[in-house]
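One structure coming up, written as structure tokens, with questions to follow.
Only one protein chain is missing; all other protein chains are in place.
A, B, C and D are the chain letters, set down in written order, and residue numbers restart from 1 in every chain.
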Amino acid sequence: MAKNLKRRSLRRNLFHRPPPGSSPGTVIPPLNAAPTTLKLLAYSPDEVFGAEHGDLPQVKKLLDSYQVTWISVVGLQDVELIQKFCTQMGFHRLTVEDIINQNERPKVEHYDNYSYISVHVPKHDGRSESEMISILIGDHFVVSFQNTLVDYLEAIRNRIQKKVGQIRFKNCEYLCYAIIDAVIDMYFPIAEHYAQLLDVAEEDIIHGLKPVAVLEIYNMRSRINYFHRILWSHKELINQLMRDPESPMSEEICVYLRDCFDHTIQILDFLDNLKDNSKTLIDLHLSLQSHRSNEIIKFLTIITATFIPMTFVTGLYGMNFHQSSPWNMPELSWTYGYPFALILMACAASSLWLYFYKQNWFSISPATKRELEQEKDKG
Amino acid sequence: MAKNLKRRSLRRNLFHRPPPGSSPGTVIPPLNAAPTTLKLLAYSPDEVFGAEHGDLPQVKKLLDSYQVTWISVVGLQDVELIQKFCTQMGFHRLTVEDIINQNERPKVEHYDNYSYISVHVPKHDGRSESEMISILIGDHFVVSFQNTLVDYLEAIRNRIQKKVGQIRFKNCEYLCYAIIDAVIDMYFPIAEHYAQLLDVAEEDIIHGLKPVAVLEIYNMRSRINYFHRILWSHKELINQLMRDPESPMSEEICVYLRDCFDHTIQILDFLDNLKDNSKTLIDLHLSLQSHRSNEIIKFLTIITATFIPMTFVTGLYGMNFHQSSPWNMPELSWTYGYPFALILMACAASSLWLYFYKQNWFSISPATKRELEQEKDKG
Amino acid sequence: MAKNLKRRSLRRNLFHRPPPGSSPGTVIPPLNAAPTTLKLLAYSPDEVFGAEHGDLPQVKKLLDSYQVTWISVVGLQDVELIQKFCTQMGFHRLTVEDIINQNERPKVEHYDNYSYISVHVPKHDGRSESEMISILIGDHFVVSFQNTLVDYLEAIRNRIQKKVGQIRFKNCEYLCYAIIDAVIDMYFPIAEHYAQLLDVAEEDIIHGLKPVAVLEIYNMRSRINYFHRILWSHKELINQLMRDPESPMSEEICVYLRDCFDHTIQILDFLDNLKDNSKTLIDLHLSLQSHRSNEIIKFLTIITATFIPMTFVTGLYGMNFHQSSPWNMPELSWTYGYPFALILMACAASSLWLYFYKQNWFSISPATKRELEQEKDKG
Amino acid sequence: MAKNLKRRSLRRNLFHRPPPGSSPGTVIPPLNAAPTTLKLLAYSPDEVFGAEHGDLPQVKKLLDSYQVTWISVVGLQDVELIQKFCTQMGFHRLTVEDIINQNERPKVEHYDNYSYISVHVPKHDGRSESEMISILIGDHFVVSFQNTLVDYLEAIRNRIQKKVGQIRFKNCEYLCYAIIDAVIDMYFPIAEHYAQLLDVAEEDIIHGLKPVAVLEIYNMRSRINYFHRILWSHKELINQLMRDPESPMSEEICVYLRDCFDHTIQILDFLDNLKDNSKTLIDLHLSLQSHRSNEIIKFLTIITATFIPMTFVTGLYGMNFHQSSPWNMPELSWTYGYPFALILMACAASSLWLYFYKQNWFSISPATKRELEQEKDKG
Partner (left out) sequence: MAKNLKRRSLRRNLFHRPPPGSSPGTVIPPLNAAPTTLKLLAYSPDEVFGAEHGDLPQVKKLLDSYQVTWISVVGLQDVELIQKFCTQMGFHRLTVEDIINQNERPKVEHYDNYSYISVHVPKHDGRSESEMISILIGDHFVVSFQNTLVDYLEAIRNRIQKKVGQIRFKNCEYLCYAIIDAVIDMYFPIAEHYAQLLDVAEEDIIHGLKPVAVLEIYNMRSRINYFHRILWSHKELINQLMRDPESPMSEEICVYLRDCFDHTIQILDFLDNLKDNSKTLIDLHLSLQSHRSNEIIKFLTIITATFIPMTFVTGLYGMNFHQSSPWNMPELSWTYGYPFALILMACAASSLWLYFYKQNWFSISPATKRELEQEKDKG
């Protein structure tokens, strides 16, 4: 229930939108919006200027004086401020709609004086959902919109301020690439996390020591599918940035994007693998379930079939026919009547056990114990 | 039965057509056709004229004097009037056929002086079926044909009359875009509705409190498939409007259509998700069903296997062998014969229970209770 | 068996062919060939000439004097006549092979002075198989080959003779379009027929009143697949006629073909739907089968588990231990021994029933009755 | 076991190759290679020359004097002779490798003065495997390499020698087409063979008279898949021959190849159908298996549930409570005690049978008998 409520809250953003028939560009602040801050960072190879809480006039000044200005808008609560800022920067009103209304799909759109790119950062807070980051890239500026702070983007900020690597010597496109690259790299730990979860689930299923929660595997599978789908869109996005003639990315940056593209494909391949594995786990679980069902029925059959004929014999000699007639159960008055009856029963039981033995019913369950041993032998 | 009848009535429109071999362009009024009304709305940036019950001569006049005339034909009963109107507007007779015979697939077709676009509005009346709207767009007019009134299109009419947003300043293409955008947006609540239904079904399956109606999930899945399919066609349609060189849509409108295209893809992605979920639900249901079957058989086996050997012992000492022979059941005359028999039975039963315990048969059903608890722990 | 024999006879046409390594163009009259007749119909806007049993010289004369001559060859028995006729018309020998050997796939082929089109008419005679019609279109003639008379093509003949619609004023291409359109329209009733059959099967499965024949659903599914496949080829064919630069169809006819193309897609969509439904029905059937199996096992378990402990108690007090020892079943001599035994049994039974009740085993089968009621409530 | 050994021997050819890192063009004679013979056949419209055991100098002479020389190399044992011959003809060493190492996939490759085409002949010897034929076509020669004689290619040789049809008047390309056409046509009987096998298996499954070998259906399916896959490659090959600008085939031959292409598609369609059928058969088998399981459990339940309560009653009155107490089973001393007990049992049994009747458990198995009858009624 708790989970479902959570899911609903996440969906609420998708369905938290103006009613059909509204004017295009109508925006509604998202439900979980954080307060808005403008973080500024402007740099040229030799100079750097950073401000944690910038304002609009400051932005204007920086745009004129530095080679690259990175305006990072964190928190989407103050819709008016964002709209004002966007108007000042000359962004289309549909762009503003895209920034504020959380879109489920990464995309790139080219306008006259800027390009709009949206990417999704996977979140590490256990919900495994993603958060959209909008990146707008112009000739001398990069504007990023995000609702919450992302540590790994702060790492880029540090590289710029501490002049680590080449980033200070490069232009806006390189900064944009660096952000996208960091976002893609954030999918590596997510993939690793699910790989470990599946390993644990596989051990549980094979060893059968702990009851296995099928539902959990189904949930994992649907999460892995989600990440695969969203990463696939990122792949398309990077491809578009590299190939599209309208793309703002120069030849030089494309070499770097190709590298980023390769990383995306690596994670996609790995997620493909995980999808396969989760499917296999479910199949395996069903197969073992059916196997266990067989084992139980076999046990029931052995027990029942052993005792039923024996019980019949006891019933036979428990009948109350008058002993006066010599036809009525003469065995009862035999000296060795009781041993005779016991031997009769033993014969019935052992002939059935012989049948079971021939049918291989006493073999140890291959699907669990044997495989365990094989694992050990090979390991 | 009721549902099947309903379905048949919906299908009847598809099969309510002239016999094979008839002349092309032969039309038959649809079965559930409503009376025909012409709603007129003509506007320039400064002027607006609206009429709830217009007539043909009025249409002619409006077309000459306003920048945009929106003729909205509601109800398809009066086939003759529609044909007359179409002739006056210069529409091809195949277009008339397309308007009146309900087509199952959205499409766009370009003629010399107008373009024909058909879209589908999802209906909220519980039947979850869609209704076709035909839009014809020329240089100075937009004609829409629909059988019943749709509230959200009325919202556009209001925006025009009350001069809300930019719509009054734009041309026919923008009006056409506005209608398509409103129609696409109508799929959001539908998707939300099914998401909620699936959530409820999932809870029912996992908690197992209420017997789950498999059939309902199958029905939901087929509905979701239906909406996915029809929305996919809308995606193609919008794409065609944007890319086709014959398309009446200008560059400026294409920016808006791209936005509308994105919405379509968002809903499609979400419906894809729902399709996945419904499939998972069915798989989960089957898996739990098989699990429950296992549990029942296990219970049967435990009960049977416990009592059968004990009953055998009771049968043994219920036999009537003559006590005269010392070989015939001497236990019966032992002082502690009865306690001995009871201990024998207890041994048989407890050794079996030990076996069951080693086989983990007494563990609580993992597929239901345990998962519930896990849910709670995590939530 | 009867059905299989039928199928074999239908297949026989496919395998009724010259041995591998024969000369190309070798023909063998089909097995079920009907006697050959030439039906002639020649017309200009003002004149019309029809003959039920034409001959070759007559054909020559008509070709020279009328704008459109439709030579309809009915029955493929007289291979020699057909070959002679084809030679007179200047058709390629591979064309003759295509006409006489029944091809399983609609196709269009362009030759120097004519185009060869083959379409398939679905048959209404319960076998649900199709029959090929070959259409050859030249500048002033349309030749159609078919083995049996098709009513709906006669409807076109009537329209021409009675001057209904525009067909008399149009050229050969329009006639060719009219034939193809009639053939496509013949798939509507077929689709409707299967929709009804599936409805009936669904009711049978859900209500469970009548035992359901799985095999029949499998058969339906394979038929629907067949029609989908063949109609898909027709779609490709019409598309090729519209787009191929070699196609004999003019711009004007393409507008009509587009209409016909739309019909094809409508039926394909509907058949897709039916395919989905038939798959769902089979899944549903399996799910209900497994559900019923569960119900039966549950019943068995309740009965067995109720009586087995009670029977054990009766066995217990049926033992023959000597009453001389006070340890040997003192209950037997108690005054209230029998009531005590009865209460013991009642306790055992009722504690088990309490367990069953807690496990919800007494709830009504949800998969059948409950859903029925829900259906009724909603209907 | 026998089959597996066979399979391994077939695979051995695939894995019978030089080790990785060897020079390209290294050849190893195939394992089952037959002795090599050169069959020559040279012809012009008026002349024809044939030799069953030709030699290399003869080949040279024929190439210069006839319009078409067909050198048919049968048997691949004498690798040296083949290499010598290929060098004389000017073939690339990779071509030699392709000829001798059996390739699993039909292909066409164009070299400067010849084209290399490899096709696969299905074998009729029960193993259902194919044999590769390499065809090399130059301006005046066709060279074919095959390991064993194929009857249907001999048919072409006969047509040439007896001047049947047009083949004598045509060039190398036509001969090449004739060979490919004969090879494709050899797939018709294979498809027919599997159609018949599936029919038999279907009857066995439905009528249930004979136990059905699932494994056999799985084997058939994998064979049909194999033929589908290899034929699909042939389709691609023919398409490439028709469309590739490098292809040696002229316009005129393309008309014939189109016919051959159609045949390929017909068989592919039919094999698609068979694949569907085999899948349906397996599904049907599983469904019937589960149905039979249900029937058996139902029977067990009816028997058990009928007798268990009755047996309980007999146990009840078999208890040995002292009759001295009036509370201890007074029924035993009633005059009508026994009839009373019998009636009690009859009531228990009949109430249960009423329940079974209401649950429709006595209806005849629908999945077998009923369907049989329906079949008969319809047939």
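Simple rule for what comes next: contacts are C-beta pairs under 8 Å (C-beta built on N, C-alpha and C of every residue); 3 or more make two chains touch, one makes a residue touch a chain.
Note that the coordinates shown come from a computational prediction; the quantities given were computed from them, not determined experimentally.
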item: Chains shown that the absent chain touches, full complex; value: A, D
item: Among A:Ile100, A:Leu153 or A:Leu197, the residue in touch with the chain that has been omitted; value: A:Leu153
item: Candidates D:Ser65, D:Ser222 or D:Ser351 - the one touching the absent chain; value: D:Ser222
item: Contacts of chain A with the absent chain, listed as residue ranges; value: 151-156, 159, 164-167, 178, 181-186, 188-189, 191-192, 195-196, 199, 202-203, 206, 255-256, 258-259, 262, 265-266, 269-270, 272-273, 276-277, 280, 283-284, 287-288, 290-291, 293-294, 297-298, 300-301, 304-305, 308-309, 311-312, 315-316, 318-322, 324-325, 327-329, 352, 360-361, 363-367, 370-371, 374-376, 378-379
item: Those residues of chain D which, in the complete complex, touch the missing chain; value: 1-8, 11, 14-15, 17, 19-24, 92, 94, 97-98, 103-105, 107, 109, 208, 211-216, 218, 221-222, 225-226, 229, 282, 285-286, 289-290, 292-293, 296-297, 299-300, 303-304, 307-308, 310-311, 314-315, 317-320, 329, 331-339, 341
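Following the convention adopted for this analysis, only the chains that are shown with their structure count from here on.
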item: Topological distance between chain A and chain C, in contact steps; value: 2
item: Copies chain D and chain C - interface residue numbers shared by over half, same or different; value: different
item: Equivalent-chain rotation between chain C and chain B, CA atoms, steps of 5 degrees; value: 70
item: Averaged-CA centre spacing for the pair chain D and chain B, given as whole angstrom; value: 41
item: Intercentroid distance (Cα basis), chain D paired with chain C, Å; value: 25
item: Sites on chain A at which at least two other chains make contact; value: 318
item: Every chain pair meeting the contact rule; value: A-B, B-C, C-D
